[in-house]
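A protein chain is absent from this complex, but the other protein chains hold their places.
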Amino acid sequence: MRTLGATLGTVAPGSVEIALAPGPAVSQQHGFVHAGAVSAIADSAAGYAALSLMPPGAGVLTTEFKINLVAPAAGDRLVARGRVVKAGRTLTLAQAEVFSERDGAERLVALLTATLMTVQGRDGIGD
Amino acid sequence: MRTLGATLGTVAPGSVEIALAPGPAVSQQHGFVHAGAVSAIADSAAGYAALSLMPPGAGVLTTEFKINLVAPAAGDRLVARGRVVKAGRTLTLAQAEVFSERDGAERLVALLTATLMTVQGRDGIGD
Amino acid sequence: MRTLGATLGTVAPGSVEIALAPGPAVSQQHGFVHAGAVSAIADSAAGYAALSLMPPGAGVLTTEFKINLVAPAAGDRLVARGRVVKAGRTLTLAQAEVFSERDGAERLVALLTATLMTVQGRDGIGD
Partner (left out) sequence: MRTLGATLGTVAPGSVEIALAPGPAVSQQHGFVHAGAVSAIADSAAGYAALSLMPPGAGVLTTEFKINLVAPAAGDRLVARGRVVKAGRTLTLAQAEVFSERDGAERLVALLTATLMTVQGRDGIGD
């Protein structure tokens, strides 16, 4: 996330916000934020939302995600809002919406659904 | 792709290879390459494979992709191999496999399927 | 839908409900409704929701969908609620949630996201 210049916003149990101020490093040749960067913040928002409901010491791994990109990711700021749809002992389903903000108005850019796996006591994966 | 340190490998009609030498900028807290970076090279490999079959002057947009992450992305090098499954006039279905290489051996890390849209004559999107 | 024994419930612009009373024809070997039947009603709810916002005479085709199955589909009744996330001229993104009902209580069974294509004036596809 540091490489992309993303920052963590509001965090509540089961719900997390991540923001990104678009710059040249994450943009493709036409000034839009690259699909890869959009999915990175969406996946992270979903993953942190899942982690926020897991037991202390647990780690989280994304096993799969799907993202639909419905509008070009331009604007002053992108914000990804992740929330848990169904928390399970092993697998958690979470969702994230990414919005672009311009002049105070929000527009849906992408919708992601992800399966996250709780990982316990594996070296190098915990937390 | 430049931000991630990715490089374009073999390119043939309908098939493209992109490589990434893992470094701190694309790694998460445990030394594995971040899922976001893995999906970015997979999506790019699929997108360039689709573009390689489109008419000259056309641009390509990812409308959706799904990725399954089946093993930690570690090793000396990651390579994403994209290929077109079905090329259509408007929509193309492409697939990409990501492998990690260590000591000359390859291991499957991720599998992506993506829908790519051909874009013609829109300002700022062509090629 | 007739083969499965599904029935259309509430229909509003951009939002459609489809119900299914589980019986032996749609159940797998353990008494749960088969994943294929769950996805069929979810895909139909998303598709009809998309169609409800399209111009008269247009047809709808599913180009892709993804479904996460989060709990066994058992109970007295299954209900799929589809709604449009983003309506576009060519492509529409819709989502459907499937709930199982038992003794008046609802439980989330599945979450689907689908891309639907508007089809105009092709023989045999319109409506």
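Order as written gives the chain letters A, B and C; numbering starts at 1 within each chain.
Convention: a contact is a pair of C-beta atoms (placed from the backbone, for glycine too) under 8 Å apart; a residue touches a chain by one contact, two chains touch by 3 or more.
Keep in mind the model is a prediction, meaning the values are calculated, not measured.
Of A:Ala58, A:Ala71, A:Leu91 or A:Leu108, it is A:Leu91 that touches the chain left out of the display.
Checked against the full complex, the one of C:Ala40, C:Met54, C:Val79 or C:Val109 touching the unshown chain is C:Ala40.
Residues of subunit C that touch the chain left out of view are 3-4, 25-26, 29-31, 34-37, 39-41, 43-44, 61-69, 124-125, 127. Within the complete assembly, residues 66, 68, 70-71, 85-86, 88, 93, 95, 108, 111, 113, 115 of subunit B touch the chain that is not shown. Listed by residue number, the positions of subunit A touching the unshown chain are 63-64, 66, 90-91, 115.
Assume only the chains that are shown with their structure count from here on.
Residues touching across the subunit A and subunit C pair largely coincide in numbering: over half of the numbers involved belong to both copies.
Distance between subunit A and subunit B, defined via averaged C-alpha coordinates, is recorded as 19 Å.
Rounded to whole angstrom units, the spacing between the C-alpha centres of subunit B and subunit C is 31. Rounded to whole angstrom, the centroid-to-centroid distance between subunit A and subunit C, based on C-alpha atoms, equals 26 Å. The residues of subunit B that reach two or more other chains are 63-64, 66, listed in rising order.
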